[in-house]
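Right, one structure below, let's go through it.
Only one protein chain is missing; all other protein chains are in place.
Up next is subunit A:
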Amino acid sequence: MKLQRMNRRALSLGALAVSGALALTACGSDDTGSSSGSSSSATAAAGSIKCDDAKGQLLADGSSAQKNAIDAWVKNFTQACSGVQVNYKGSGSGAGVTAFTQGQVAFAGSDSALKPDAVAASKSVCTGGQGIDLPMVAGPIAVAFNVSGVDNLTLDAATIAKIFDGKITNWNDAAIAKLNPGAKLPDLKIQPYHRSDESGTTDNFTKYLIAATPDNWKYSGGKAWQAKGGQAAAGSSGVAQGVKQTNGAIGYMELSYAKDGLGTVAVNTGASAPVKPSSDGATKAVAAAQVVGTGSDLSLKLDYNTKAEGAYPLTLVTYEIACDKGNKAATLPATKAFLRYIASEDGQGILSGIDYAPIPDAIIAKVRTTIEGLS
């Protein structure tokens, strides 16, 4: 109890500091705006954002996987609506959902849909309503490798599972060679890297393995890594760094981390050609998803076995979580305005440029309708 109270005080202090800083920068951007009022891009971005009567402080917390997308959105949004300050702390999906069910934030970001007990807990915050999931950002999870002499690598779900489970231990294994005819695979030990911290990326990666190859991945899944063996590192950045340092390493991470000398695995999904991770491929995979949420909840169930051409099935969908009814009156206009912007064509349009993927049209249309109905 004491801890929570202190947290809240620290939060409000932090909020004060941030809002002060933002208020100052807002003044600055106002000036430049009036002097170059006809600058095309700024007005275009500002023109499509409806601020309505949104103002004040909008606190949010949650998934670090979508932090970069939120940062880009906040930049555009606060340029257009200088009366609103959005403060998104990317402290993790679990922390975000907890903050939401305790009423500390207006909305939360999460890599997985609300669990039933979290929905129950949200009812005390959303008077007359409950927390709902709004899919906003998708992102491909890349399987990146560092093997000297190998630039292109194709794997399927079964070999990925066997590699990360320590069943395939050498790069010249017959199963890998069969998927990569003509490639010069070295006689080198495979060092699979996974996350040491609990993570939505791990959750989604193992969800894929469970759905796509249940015979080879018999673990129950979840945010904590369960298979034995291999190397572990903290954060996607830690995994990327570990793979970079080690010849023969392979690891999973968000696409934006798979750079600088790391190759990404093309996944053989059964489509005519293996699929490399890309923003486009992730959107195609999400298009095959089903909405499984009830009522206004729009949580998705991905089809991990999709054979659609170009669809990259190893994809993570992150949600914004807000109340369907009973949002706080003080923050409702700002929440609606911000969510409306990020679900808009402009908002979704910036995603592929920063290694995320937009939500397909059919689903985002439902999201837009739901946002208009928030109260």
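Convention: a residue touches a chain if its C-beta (ideal position, glycine included) is under 8 Å from a C-beta of that chain, and two chains touch if they have at least 3 such contacts; residues count from 1.
We take it that contacts and distances are computed from a predicted model.
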Missing subunit (named according to UniProt) among the choices "Hydrogenase formation protein HypD", "Phosphate transport system permease protein", "Cyanide-insensitive cytochrome oxidase CioAB, subunit II" or "Transketolase": "Phosphate transport system permease protein"
Selected from A:197, A:280 or A:346 as touching the chain missing from the view: A:197
Residue of A:229, A:295 or A:349 touching the missing chain in the full complex: A:229
Touch criterion as defined above, residue of A:152, A:245 or A:290 at the omitted chain: A:245
Absent-chain interface as seen on subunit A, which is shown: 2-3, 64, 91-95, 97-98, 118, 189, 191, 196-200, 220, 222-224, 226, 228-234, 238, 241-242, 245-246, 249
